[in-house]
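The structure follows.
With one protein chain held back, the other chains of the complex are shown just where they sit.
Every chain is named by a letter (A and B) in the order it is written, and numbering of its residues begins at 1.
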Amino acid sequence: MAKYLKIEIPGTLLAAAVLLLMVVGIAGNAAATIVGETGTSFNLVARTGNIITSDGDSFLMWGYGLESGTSMQYPGPTLILQEGQTITVTLKNELPAAAGNVSIVFPGQIVTASGGAQGLLTREAVPGSANAVTYTFVAKEPGTYMYHSGTRPDLQVEMGLVGAIIIRPKLGAKYAYNHANTRFDREFLYLLTEMDPRIHRAIAFGQYNLVDTSNYFATNWFINGRNFPDVMQANYVATLPNQPYNCQPRMLPGETVLLRFIGGGRDPHPMHEHGNDFSVLAVDGRMLQSAPGKGADLAWMANTIRVLPGQTVDVTWTWTGAGIGWDIYGHLPGQQLAPGEDPADHAKPFPVVIPPRDELTFGQFYSGSPFLGGMGELPTGHPGFNAYGGFFYMWHSHTEKELTSNDIWPGGLVSFMIVEPPGTPIP
Amino acid sequence: MRSKARGKWTCLVSIVPILLLLLAAGPARAVLTQCPPGATWISPGQAGTGNVVCMHITGGDGFTYMGDGYEQYLLSFGHVTPGVPDAQVLANYTLKATFPAPTIVLKEGQELYLTMTNVGMTMRPDLFDPHSVHWHGFKNAAPIFDGLPEPSPTANMGASFTYYYKARHPGTFFYHCHVEAAEHMQMGMIGNLWVLPAQNELPDSTVFPNGFIHIQGNKYAYNDGDGSTYYDREFAVQLTGFDPAFHDASLFVQPLPFAAMEDKYPMINGRGYPDTINPNPILNRDGFAAQPMHARISANAGEKILLRVSNISTTDFFTITTTLGVPMKVVGNGAQILRSPTGQDLSYETFILNTAGGEHYDVILNTAGVPQGTYFLYTTDLKFLSNNQQERGGLMTEIVIN
Partner (left out) sequence: MLKIKCLVAGFMAAALCLVLVGTSSAVVYNLRAEATTVTMPDGTVIPVWGYALDSAPGAGDGQIMVPGPLLTVPLDETDTTLTINLTNKLPRPTSIDIVGQVMTNNLGPVWTDGLSDSVISSGFRPPDNYTARMRSFAHETSPNGTQTYEWTNVRPGSYIYKSGTNPAMQVAMGLYGGLIGGSRYSKEVILFFSEIDPVINNAVANGNYGPGLPVSSLIDYHPKYFLINGKAYPALQPLIAGHANQNILLRFFNAGLETHVPTLLNMPHMSIVAEDGIRFRYPKRQVTIELVAGKTVDAVLQQPHAQGQFSLYDRRLNLTNAGSATPGGMLTALQIQEPLVLVPTYQLLLLD
């Protein structure tokens, strides 16, 4: 596996990150709902800060942060709103003067802006924290949306000024939209961005004149502001102070999870789900429906979806293992069925012989057993990162180049859904 | 004649030390096919008979030629001829990777025992990568047969792993190696995988609810229940690309340029135009048919053509269009018939189909009314009408209507 380039990967870094996942991430903080800021009034400040990438690098960013805090974050705070409420967002500008004005646009919302100075796309906050700009809109329709800078967006969005908006429907917190067929058990956010490090280096050294956004060429990719495997660490982990949001989906067989994809950068990404097909419910915060009231009756199924820049896509996904042709629990005849198990495959023997250990390479998430909830012997040196014998499925960009962090494999736009065996405690 | 752009590298230089290593050093490795009694062996592109079928493929390396004659090193899978003893596979199947990898065709309901033997990378004495098979789009998959190296075991050099699949869903799929996917897929480990629907096997003269009458021998893309995915001829349109800087770095054992990766040789079925229309296999430096699959589409006027489209580029989206003047009817996406859960017909017509890496589509071209002649299937992403620095190449092929 390792050869010239790859030897340069700080192996300890990767191992440490994954170890953290086991210690604090998966075991403790993989929430079933998306974390963020709730309420109707949000006071944001644009600030500079640094982020850490999975290859051990660090980059200067511009980001939105809470005025009550002292830092920025990447992405900006996820604003979790309730349908029908009137929302006020204020923005102050603590970026260096050379960065110029800053602003927020809310695609898909009808916004009234006041204060600050008139810019090209909206009103802008000028440098100096006294000059706030205020944006007001009604969270009219539930769904997944985004916000980002409307001031020189080709530079400022790249620098990190982007965030997610979720508007929860009146029907209830476990629904994506106001229809029963949009119900979910757990939800996960996938805000996708990319980075051209040359731009961040130039800005960090004050060389604004070297920035040429027409030469844009991304070499680093993020989900919720983190690369793989940092996405597996806990929300708000102390080691990533400006990257609070993880992406660590987990579920039990038969549950329905909602994935909220947001194309936050400027390149489209084909998001591919291992394990099963998903159902596409909505695009840009609107259900795919043939007529009002029908629910997502035009939903379509696939395993890969193009998430365009500026676009949001909501999909639901489930997994049962039914019909696979062998008993995924490894049951013997006469043993009880697991909850939701396919009776047709019950006690069917595993179909092949797995070769001897020394002929194989074992991935870090292999439990040593092909069965859900099973554990088996692993070679000496295997990290044993699969605590419950879960089934791991990579959910990733299928532009496979994007599975790297600035030339280093693995990294970038990768996450893992873990289907845990029935009974596993998941917060 | 094609030029050999690579110098004096020959197989013999490195094959000997690798095989010696395999055989002499370390624990024993074993090539081992697993095929149940009574199963039948299938060949690339051919659906077998019986409920249980077996196939043996290799994971290794080889050489191909690009549309401009440039020789390109690659990793891919090769097909092991049924009957070759396991013990002879390592000796006989190095540098026998094909691009695309062998096409696997199954019938819905069949069980496939697919043995993948890692024959090693002959040109890469430094490389000890395992390989895997990932059936892209397999529904309700289990990690053990999903080919992801992180949650499963993968076969080391000289060893085999047998994947088991029960083909429950018809459609156009593909498979690829998922080990270090950005590298192994850029390097070429990509093949077609199609599952023919059970509807093909209906009794003659079965009448569908909408009045469509099934005739024995009719072919469909899906179990549509109404004949809407009927076709007369099917063709693969596998969209991929090679970055020569990446492939050359691999061959010459240099750091791999992941960040700089950019496809410069966009291809259909492993070839750039005009090689796409050459019905013959393209032989590599060793006379081996490393590029066995052409992309020339032909039909009689009035016939329906099924395009089994997939994009497995590691860097780019590709559009396709045709000059036939008839719309492309998209009936399947991701090996799912385009129907909503409530039964709405979500199939659609378009003249330009966009595809991203990981997407696979079933497209029907109805040639009724199309005059005899030669037409083109090409990308409207016009920069990809190139074989690297050579114009009028790349992602284009010809459609002959007789």
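Note that a residue touches a chain if its C-beta (ideal position, glycine included) is under 8 Å from a C-beta of that chain, and two chains touch if they have at least 3 such contacts.
Please read these numbers as outputs of a predicted model, since none were measured by experiment.
Asker: Relative to the complete complex, which of the depicted chains are touched by the chain excluded from display?
Answerer: The omitted chain makes contact with A, B across the full complex.
Asker: Kindly state which of the options B:N51, B:T323 or B:T342 is in contact with the chain not pictured.
Answerer: The missing chain is touched by B:T323.
Asker: Using the touch definition up top, pick the residue from B:E71, B:E111, B:E359 or B:E398 that touches the left-out chain.
Answerer: B:E398
Asker: Out of A:V157, A:I223, A:M271 or A:M394, which residue would touch the omitted chain in the full complex?
Answerer: If we include the chain that is not displayed, A:V157 is the one touching it.
Asker: Over the whole complex, note the residues of subunit A touching the chain we left out.
Answerer: Per the touch rule, subunit A residues meeting the hidden chain are 105, 107-111, 120-122, 150, 152-155, 157-158, 208-209, 211-216, 263, 266-268, 283-286, 288, 290-292, 298, 306, 308-311.
Asker: On subunit B, where is the contact patch with the chain that was removed from view?
Answerer: 264, 273-275, 277-280, 317, 319, 321, 323, 325, 327, 345, 348-352, 354, 373-374, 376, 379-394, 396, 398
By definition in this document, only the chains that are shown with their structure count from here on.
Asker: Where the centres are mean C-alpha positions, what is the separation of subunit A from subunit B, in Å?
Answerer: 30
Asker: Under the stated contact criterion, what part of subunit A meets subunit B in this complex?
Answerer: Against subunit B, the touching part of subunit A is residues 1, 3-5, 181, 219, 268, 270, 272, 274-277, 279, 290, 297-304, 306, 319-326, 328, 351-356, 358-367, 370, 372, 386, 391-394, 397-401, 403-404, 406-410, 416.
Asker: Applying the document's contact rule, which stretches of subunit B touch subunit A when the two form their complex?
Answerer: 26-27, 29-30, 32, 34, 111, 113, 126-130, 134, 136-137, 139-144, 146, 148-156, 158-166, 168, 178, 180-183, 185-186, 253-261, 313-317, 333-336, 338, 340-342, 344, 346, 354, 356-359
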